[in-house]
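Before I ask anything, let me first share the structure, which is written out below as structure tokens.
With one protein chain withheld, the remaining protein chains of the complex are depicted in position.
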């Protein structure tokens, strides 16, 4: 019964962009069209929704985007949507446009908006985890998280050449305000000596002691990875220099971590999630967040898809210690 | 008791090389040394073992290799080791060298050797899954499998430029003799229209019909991904041209899929597995294959770590159909 | 006087596509528009011209393409255009469309067409060298040649990992039917031991002797680079195995060499050439081929822009010998 009612879905991307969002859009559009459901693209996230920036998407709208970074739907912030009036207006516009279900690709801020549309205003929404921080509950991976780690590692591989040639301490700042996911994966994958993350207290004295001791026995270069939310690279580098006398350099990787061609894993994750979102909508399940848990599609309520802590923090920190 | 006996392990890489093997070697060496166990590197796999190509590895032996493709221990095939006499001799040499445990990084052929050393000759061995084919039982991922998929996708992204500019059918052959893992992931990740894999019968007539129909309604380029064990790219391209009249081109990606800088996921996987192998040896657990199942370390008997079928074949094939 | 007459140019890409063609199209379009000249894009090369596939290009038509491989104008072959009647018809269509000048981006086949339109039919044309083979007279570099070399080198860097790990002879076939440019640059840049090119006779016996001698004194891997027009990789590998007893592998890099993100040098080259083509048209100079010689824009008659031999062949061959 319910399935018959689904005639038109809308999709938008919201919050920071991430690699793989386009692959998710492609999957949503094509899987929906192939099952007889129309798709309306919304430009510029919730802001564009309120400005009625809708356009009909066909099969060709998503040709040759599976390997493109960024999002063809663009993304933006919206102050108006943050208000109850804004959300009410959004629902009116969606209904006026004949939309039966809104699929939102974004991080936890975007999820809260989608959740409220459903819980408070009763409008059918579904969320896909599009954020490089991998900090969404109910899924082991988020769209873009693998690419961001690889991009950071590629950058660090270049820095390593100089670190080793010039024999210095390098402090590298990666993204992650509340989440140490990127910093942890990058530190372990780069073979860094130290990592500094928001979730754990960092023992600066201990690090300085280790660097001094290492230098004494002939170690010539160090890499320290810090999440932006845990410590600023320039200050950490300065302190290390002051406390050890060794030359330190810092690099803030910044926005390069958001862009670039998605890895295979992000493309496939995004494709699976996009297809599952349409399946979910066809079954009349709304107010849901789609994820992949233990390699299988996993569906939870949007209201439960809150911030999660990355589960490997302790294991990886122990490994970094054992490998130094 | 048993743990005290572990004083020296040996490690070797065997079979085809793959990205991440060096990260695994690094983890084995450093985690062992940091826990007071000596490590002996064996050059050139089982062949080198029989030639007594051992060398002591220290902390520095594995500096700056976490991001290097190939294997610093090199790899080779050995006819002598394939015989019972060869294996008997191998055990004698290992004992003579004072080795308490041999850690073998390789694919299923290498695993069978390690298994027989343990089951038949009673020598303590542990296996780490080092193969780009991801076809080992007891683990969701094998060292190198993610990088191989990404390498193939990067190559196909380049071919896509030409496919789209010149409006042609491209048939791309990827590795995989018995396993459709790479072909399946690559086909889905590249947005290919068709995939041909050893595990499934392929309906050639159906594909030709779809290409003809697509061409009729304006589709201008196709990508067909085939696993080497399922069909040769040149023959498939020829047949498509004969049956559709469209120009076809083929590319055999070949050995580029084995090399290159490992992705973050392969580096971390290799590191976790290498560390777990040493933990396993310290606990006196031998004849084991280490893997990662559902994102957690998983240990099974080597004799059970046989060929497995990639579990996503059906799901991904359905998706490719829905996305075309 | 003459300059005033230029009101509308057309541009097309022809022959094999190459990285940087889009950067050239972008430069032609924007430089022309910024100087008050309209631009008409022609789809699918000369074939599309004969089918009147023209569309007006504005500033946005070429946004975000400077870093894209392939050609947004697509390319094709045309049997009809190869005939005198075809060329006559092409001129009629160009006039009907109000075009004052046709800018052709392509290799020497495309140049011959553009030349004949000007010399025989008096229609104003200008050629830009778009070919990865770098075999056009009057220019030191052609659009795409640097990227093709880099792409081949990146692939070979991956193969090197395996070559070194498995201790084998690798024969790598690169593009170049009549031209040894790619093979020569790639052999020198990869540190290959041998190169086989169409312009020079190859001494197979000598190579086999060197490989045998190297093996005798402990050398464990070789790389032989061959241009497709000089020798097929599979046959060369087979012969080496037969004559030396060493295991050989081959890889045909194929179409990946045509695609991919253009290097900085190709982007800048294409941009300079595209701008110079418009300058040339504004000055009323037609029947010209634009190039960069000794780092400065260089303009010659299209009829002189024939096949050239790469000038570094001897120097680089000597270097390869000295470096092995």
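Order of writing sets the chain letters: A, B and C. Residues in each chain are counted from 1.
We take it that contacts are C-beta pairs under 8 Å (C-beta built on N, C-alpha and C of every residue); 3 or more make two chains touch, one makes a residue touch a chain.
In this text the structure is predicted, and so the values were computed from the model without any measurement.
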| item | value |
| --- | --- |
| Displayed chains contacting the withheld chain | A, C |
| Contact partner of the left-out chain, one of A:69, A:191 or A:291 | A:69 |
| Residue of C:49, C:94, C:186 or C:225 touching the missing chain in the full complex | C:186 |
| Sole residue of C:26, C:74, C:87 or C:288 that reaches the chain not shown, by the stated touch rule | C:26 |
| Missing-chain contacts mapped onto subunit A | 13, 16-17, 19, 44, 68-71, 74-76, 151, 155, 157-162, 164-167, 170, 249-252, 254-260 |
| In subunit C, positions touching the absent partner | 26-27, 30-31, 34-35, 64, 66-67, 140, 146, 149-150, 153-154, 157, 160, 164, 185-186, 188-191, 261, 263-265, 267-268, 271-272, 275, 294-295, 311, 315-316, 319, 322-324 |
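We adopt the following convention: only the chains that are shown with their structure count from here on.
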| item | value |
| --- | --- |
| Topology of the chain contact graph, where touching chains are joined (line, ring, star, complete, other) | line |
| Separation of mean Cα positions, subunit B and subunit A [Å, integer] | 28 |
| Averaged-CA centre spacing for the pair subunit C and subunit B, given as whole angstrom | 36 |
| In subunit C, residues with contacts to at least two other chains | none |
